[in-house]
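Every protein chain but one is kept in place in this view of the complex.
Showing subunit A:
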Amino acid sequence: MNDPILRIRKYERDRVNFVLENVDMAFANSLRRVMMADLPTVAIDIVEIQANTTVLPDEFISHRLGMIPLVSSNCDVAMRYTRDCNCFENCAFCSIILVLNVKCHDSTTMDVTSNHLEVVPHEDQGMEEAGEEQVKRIEKFGSPVGKNEPGVEPILICKIRKGQELKLKCIVKKGIAKEHAKWSPCSAVSFEYDPHNKLRHTSYWFETDERAEWPLGENAAEEEAPREGEPFDFNAKPSKFYFDVETDGSLGAQEVVMKVRIIVSFLSF
């Protein structure tokens, strides 16, 4: 059995760059697909607008709210899907409530941002004991990523002038990006192999000189350049894959990469 070789080149809280070797292209691509579309996160799914006198229509604001990344660490065990929950509509086990209530009283334009979104407990919460899911949630679970953190620019939802107000209640649900891209933990996943195009999986368009018009990427330094006049090896297979996973902050890069184990659950039928 082939054993993958892994090297992490760069690792930050919200991005990880790694090289994967000795695996099949199909395997590497499945890894990429899983990171983008199969990992659960939480996002605003339902918005109840109580007052909106801003210039933006309700659906416009709802859509913008849905796109805001929310802290989703450990979300696969800390939250239920509403479809798996035995509640009537939504409850403390399968949803989180965020409220936003702002009114502009100044004579200057005011920014309504993700910092105004507040997590509030469910009405029935506290009456019964916190379930096993809630215990696994971290403190900031469900609140906008980077809220009130120094150096993090909040996400602008809308701008309001004097006398305008925006008051709404958001219901946050768990989901995956196959349902809606807002649930994707990744903002970008780059995937490259064969930087010298030795395998000729692509053909470059050029005007006069291919080499001059298509400069090599930084991954090209990892592999030996083809010699001049080297015969084409039609049996060669790609085996070294360069990944760069960048998350929107809802899950950390490490968490995203570690959760690819979710494929095992697909395979265990």
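Simple rule for what comes next: contacts are C-beta pairs under 8 Å (C-beta built on N, C-alpha and C of every residue); 3 or more make two chains touch, one makes a residue touch a chain; residues count from 1.
As a convention for this text, contacts and distances are computed from a predicted model.
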Q: Pick, from "Non-structural maintenance of chromosomes element 4", "Protein kinase domain-containing protein", "LicD family-domain-containing protein" or "RBP11-like subunits of RNA polymerase", the protein name that UniProt gives for the chain of this complex that is not shown.
A: "RBP11-like subunits of RNA polymerase"
**Q.** Touch criterion as defined above, residue of A:Glu89, A:Glu179, A:Glu210 or A:Asp233 at the omitted chain
**A.** A:Glu179
Q. Given the contact definition stated above, which residue among A:Leu56, A:Val99, A:Val152 or A:Ala220 touches the chain not shown here?
A. A:Val152
Q: Please pick, from A:Ile46, A:Ile171 or A:Val260, the residue that touches the omitted chain in the full complex.
A: A:Val260
Q.
Counting contacts across the full complex, list the positions on subunit A that touch the omitted chain.
A. 1-8, 11-14, 18, 20, 23-27, 29-30, 33-34, 37-38, 81, 83, 106-109, 145-146, 149, 151-153, 159, 161-164, 175-176, 178-180, 249, 254, 257-258, 260-261, 263-264, 266-269
